[in-house]
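Accompanying notes for the structure given below.
Every protein chain but one is kept in place in this view of the complex.
Chain naming follows the written order as A, B and C, and within any one chain the residues start at number 1.
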Amino acid sequence: MGFARKEYEFLKELGLGPRNPGCYVNGAWTGNGPVVTTVNPANNQTIAEVMEASIQDYESGMQACNEAAKLWMQIPAPKRGEIVRQIGEALRAKLHHLGRLVSLEMGKILPEGIGEVQEIIDMCDYAVGLSRQLNGSIVPSEREFTHYMWNPLGIVGVITAFNFPCAVLGWNACIALVCGNCVVWKGAPTTPLITIAMTEIVAGVLEKNNLPGAIFTAFCGGAEIGEAIAKDTRVPLVSFTGSTKVGLMVQQTVNQRFGKCLLELSGNNAIIVMDDADIPLAVRSVLFAAVGTAGQRCTTCRRLLLHESIYQTVLDQLVGVYKQVQIGDPLEKGTLLGPLHTPASRQNFVKGIEIIKSQASIICILLGGKILIGGSIIESEGNFVQPTIVEISPSAAVVKEELFGPVLYVMKFQTLKEAIEINNSVPQGLSSSIFTRRPDVIFKWLGPHGSDCGIVNVNIPTNGAEIGGAFGGEKATGGGREAGSDSWKQYMRRSTW
Amino acid sequence: MGFARKEYEFLKELGLGPRNPGCYVNGAWTGNGPVVTTVNPANNQTIAEVMEASIQDYESGMQACNEAAKLWMQIPAPKRGEIVRQIGEALRAKLHHLGRLVSLEMGKILPEGIGEVQEIIDMCDYAVGLSRQLNGSIVPSEREFTHYMWNPLGIVGVITAFNFPCAVLGWNACIALVCGNCVVWKGAPTTPLITIAMTEIVAGVLEKNNLPGAIFTAFCGGAEIGEAIAKDTRVPLVSFTGSTKVGLMVQQTVNQRFGKCLLELSGNNAIIVMDDADIPLAVRSVLFAAVGTAGQRCTTCRRLLLHESIYQTVLDQLVGVYKQVQIGDPLEKGTLLGPLHTPASRQNFVKGIEIIKSQASIICILLGGKILIGGSIIESEGNFVQPTIVEISPSAAVVKEELFGPVLYVMKFQTLKEAIEINNSVPQGLSSSIFTRRPDVIFKWLGPHGSDCGIVNVNIPTNGAEIGGAFGGEKATGGGREAGSDSWKQYMRRSTW
Amino acid sequence: MGFARKEYEFLKELGLGPRNPGCYVNGAWTGNGPVVTTVNPANNQTIAEVMEASIQDYESGMQACNEAAKLWMQIPAPKRGEIVRQIGEALRAKLHHLGRLVSLEMGKILPEGIGEVQEIIDMCDYAVGLSRQLNGSIVPSEREFTHYMWNPLGIVGVITAFNFPCAVLGWNACIALVCGNCVVWKGAPTTPLITIAMTEIVAGVLEKNNLPGAIFTAFCGGAEIGEAIAKDTRVPLVSFTGSTKVGLMVQQTVNQRFGKCLLELSGNNAIIVMDDADIPLAVRSVLFAAVGTAGQRCTTCRRLLLHESIYQTVLDQLVGVYKQVQIGDPLEKGTLLGPLHTPASRQNFVKGIEIIKSQASIICILLGGKILIGGSIIESEGNFVQPTIVEISPSAAVVKEELFGPVLYVMKFQTLKEAIEINNSVPQGLSSSIFTRRPDVIFKWLGPHGSDCGIVNVNIPTNGAEIGGAFGGEKATGGGREAGSDSWKQYMRRSTW
Partner (left out) sequence: MGFARKEYEFLKELGLGPRNPGCYVNGAWTGNGPVVTTVNPANNQTIAEVMEASIQDYESGMQACNEAAKLWMQIPAPKRGEIVRQIGEALRAKLHHLGRLVSLEMGKILPEGIGEVQEIIDMCDYAVGLSRQLNGSIVPSEREFTHYMWNPLGIVGVITAFNFPCAVLGWNACIALVCGNCVVWKGAPTTPLITIAMTEIVAGVLEKNNLPGAIFTAFCGGAEIGEAIAKDTRVPLVSFTGSTKVGLMVQQTVNQRFGKCLLELSGNNAIIVMDDADIPLAVRSVLFAAVGTAGQRCTTCRRLLLHESIYQTVLDQLVGVYKQVQIGDPLEKGTLLGPLHTPASRQNFVKGIEIIKSQASIICILLGGKILIGGSIIESEGNFVQPTIVEISPSAAVVKEELFGPVLYVMKFQTLKEAIEINNSVPQGLSSSIFTRRPDVIFKWLGPHGSDCGIVNVNIPTNGAEIGGAFGGEKATGGGREAGSDSWKQYMRRSTW
């Protein structure tokens, strides 16, 4: 087993061993479900084993969590903030180990792994301040005054995906905890060590403060546990990150029992490059947005819309930089592109390329579509694929879907109006960006007739989330908003009197 | 036909005739669907005829509305506010006629009818101020600043119920319009004259300002039109007021196409009277909350929870005041209780009483449940029923449901904790109130372990909505919030950059 | 007397006669101080006579006002909002008459006169919405919750200047009234008819609602009344608009008795034109900003900073449009430049030009300063002067001061940094604007090292105030903020518990 390897020694510092119970239930570690192995996407070799949650583990965990909720919601918010502050400090102390684990188990390059953990730390700091700002209001009315204040919901369920195996937990848990909610977390089935290591850190802080561990309840597991959370009336809010298809099912299940959802679903994000753009800046940004995290971010740039006048120039430069992308072990310095997360992801890439080719082959005749660079997997132990650029028509069916890998569709346009129409023509509505220097173009882009996405960038890539802002998207992306601004209100219920 | 009667002459002032087209489509009146008659609930006689919308009417209306949306969203918000201000002025000029129409067609007493129209006028004033306050933010971040601003959604669908046939439209439309959205309204099938009269007023203002009438598109019609709105991808937000059952269906349909819902569904609202309460104040409030609008408000008090020490005293006084309730024509001065809205409502009342009796008869032996006063219909041309008080156990199944009429369930409790548990034990979560003088009881009631409703009153009835606050409830009530506070954000989409 | 003239007949519609009592005291009109005449600046002929306030008038007015404050502060804010709404409607009905009076007595051109009254109407609408939004907060703390709410101050003193004889009252009074304060107003000594006409309208609304007239107390008068307000401990807040010199004296007097001031003092506003600016747009904006209201706005552009590369082009175009400025009776259609407000203003202009010449004569040799156009008075009955452009060095002493007339200083710069330094080199800090198309220049301009003014415009003139924003400036301009945003907080006191 890989665990014995010298380069895996740091895992011990995170409390991980060759075989790990995968449930933190009522303040103790257990795991009576299937035993699964977790592998390194760079070589598909086992890292360690994890005992997942059984439904009985879930039920006993939730009973304890429900009891803990009664206590936690009565602790004054600034004191809850102090716990979150300590979680932030504990994460800071393990920043590099955790970042390394994220790279190892998820497959993203090390700076991205560390960056993801840093994001949770920043969220903790933010949430500490927020713990003194969960303000209700006293509103003048004909009857003198109407008041409203915010009460905790009780328990918040958080179901996260493999691509951000800990940051999304951080966005939700930091806010949920200061708002007075217990958290029940199901991490992705393929990143259980990250789930366990993160939970260890939170658990350590709770224990040090003599608080019930059940305030933070975590399960490694699959669809069965996810479904249990969706159906559980003890969980008034379920925050789900994943595909649009699964997200809609979760939403229906949760709504049926009068619960609420916070959804972060698929993106299909475009970058528009206008004729007056700073082209070198645009090219660098597209590379970063399309190839970063091997195209497995929700904010990955999947569509590149180029003004006809600079179409060939940008494409040529882009193909040039794609050729220089260093592919390899994400833990190694200099690597820009690591493996896809699983062999199945690689298989999807292969299937996707076939569909593109089939669609492109028809279009080829009509519209001139073709693969300009990449399009193949890389033969190796790991799940590596080539970064790929495809020339295609905006009307090709494949362009409406999210292919989770480093595949970029390039399209040509003549007018801003047309570019915005293409941008808005997909079901998803997460992120988008335009490169231009003209204020009038920028204002059009930001306004009511501009991009219909939640994130509407200018001269920067489609990816990147600011903690103080509210992250999320419209349409098939689910409409949720996480992290900053007034996102916290979703984690509380308003009492008016 | 009733229309010829002298007392109906005021209808002409509202632009109504014996036969009225029921669709305002692309700035013109039409109606190619079924012809229905609208009746006076106080005598079940026809008032007038209305030509409902056909699906073709719907489609041509929505096409025009969609075009109008492109224009309306580009008008600066304060200028949209000016239009809403003029709508308010136009309503002010017709306040008494409109209030009278509400009483006539819906059946609520005249002061309630006028009060409902006044509420829209107040909403207009509020929305005018709001039109200069739809603020985005400039948030400091590591990249210097993140910005977000609010863009219109396009079209907001509003489906309203018979019990507030115009105020709920007002809550939604005033906000939706200043936010830059067109409105498509389907009123209740049994209150078409109100739908038409309200629309006439809005239409008049649009026309006077040379704006497309399609900015406000209205349909008289039934489930078919409601379903069309729910399925229509041109309508990103559907605000629905009605039963929990229908609301859930609407929500699923709208979510399936990635739209959003704003739901105001059933309530099952309790008043708790503590041992130290001001009893005369409590009795008056319960009467007002349980019998007002013939028990057909979403905020009607349906459950009365009495501390055992004052149980009999309050009950005796309450029965006393119930005996004096003046029942009759809602347009007549002095009437406190008008008819139910339709013969079907009266039939539901009869069925409900039968179920209560059957459940009460078992409980009677065990727990002493019984009908203390009322329980029958009143023989007449109209849909009148007796105001009814039922002694019943909180565990009786019938108590969990919303019986839409003047039926009050009375229950006994021993401790505050028990009372709050009973209050929270129903699926609905709209309104609630406690009568007490003790600050510690009040804080418990308002806090995380208190009432789980959206409205948590103290020493006032369960009903009543403040414009500056946000109206709405939790759980099966749907979680929507309308009118004041930051409710407007639901009518816009956030663009972050 | 002018009053008999046919063109003055409209004054009767505003309740004005040949001789008018100038104090509205305890709901009645009186005036036992000096009798003054008010004149038309276009011909210096008398319009009417006004009986100013004596100190006894002041004292009896304030006693009544103080009593009225006890009542007014207890009326719920939305009901106070309803009064302000009615004031807005009453102003709407008299919009053109009032606008005409402003032109007649102050001397600004008719569209500006009407625009000024419209601004108060908009403020009324805004304040109505605000009356439901004077929100306190419920803040989570270690002791569970800290609350704060906002209480009225009692009486707000408003001392206004001749250049905006009614809009500034509107900014202050609309907010002060919905916040629950009585208003005591001293208008400018040279615009008493406007003071009286405005007060008549407010008084009419109060009377119609059976409220004490003393809620709005107004005095025509001079420095003696102003000083009485500044010293009066019954007036916790004094809003003063006028010169920096007098403003500082008022502030010291008010602070000495522990009162607060809201100051809107002198401006010395620059427009910067960068090398990439839209020059025709810039020229039009400078003309509008420098010549509008005969240069007697606090936001008048007094300094024009031109990049050396477009210096001569802009100057030539500007001199060209200055030559075409139509000077004449402000009530006549087509007039762009009316008279200065008083003969003394004209005398100041003459003196100012002399100083400019004397300074310019020295600089002339060194730096090339000179009068390019204008520089003289126009011989006539009225107080007309020529619109004037002066080429001068930024280091000339005269440039640091506010010369209240249509005199524009033009300077040359080489770099943005230099332009910003010149912009910030005067004691005043009200308004400023830059004309450029480069986003990087704009962000520098708006940022910490940019303009130090309260208003930092881009590609629009220096003048103009948005109701939803907060109007005011830094440094010698006094730091006050009026109208929108959270300006209302200055009119209330915060109670924390």
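Simple rule for what comes next: contacts are C-beta pairs under 8 Å (C-beta built on N, C-alpha and C of every residue); 3 or more make two chains touch, one makes a residue touch a chain.
Worth saying up front: this structure is predicted, and the values here are computed from it rather than measured.
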Which of A:G22, A:G81 or A:P236 contacts the chain that the document leaves out: A:G81
Chain not shown: contacting residue from C:K12, C:K323, C:K351 or C:H449: C:H449
Residue in contact with the excluded chain [from B:L11, B:V50, B:A68 or B:L134]: B:L134
Hidden-chain contact residue, picked from the options B:K79, B:K245 or B:K351: B:K79
Footprint left on subunit A by the chain that the document does not show: 78, 81, 85, 89, 122, 125-130, 132-133, 467-468, 484
Positions on subunit C where the hidden chain makes contact: 70, 73-74, 137, 139-143, 146, 148-149, 151-152, 180, 248, 251-252, 255-256, 258, 260, 427, 446-458, 460, 464, 466-471, 474-476, 478-479, 481, 484-486, 489, 493-497
For subunit B, the residues touching the chain missing from this view: 76-79, 131-145, 147, 149, 437-439, 442
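In this text, only the chains that are shown with their structure count from here on.
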Centre distance in Å when subunit B and subunit C are each reduced to the mean of their C-alpha atoms: 46
Interchain centroid distance [CA atoms averaged], subunit A/subunit B, Å: 39
Distance from the mean Cα position of subunit C to that of subunit A, given in whole angstrom: 52
Per-residue overlap in subunit C, given as positions that touch at least 2 other chains: 78, 132-133, 144
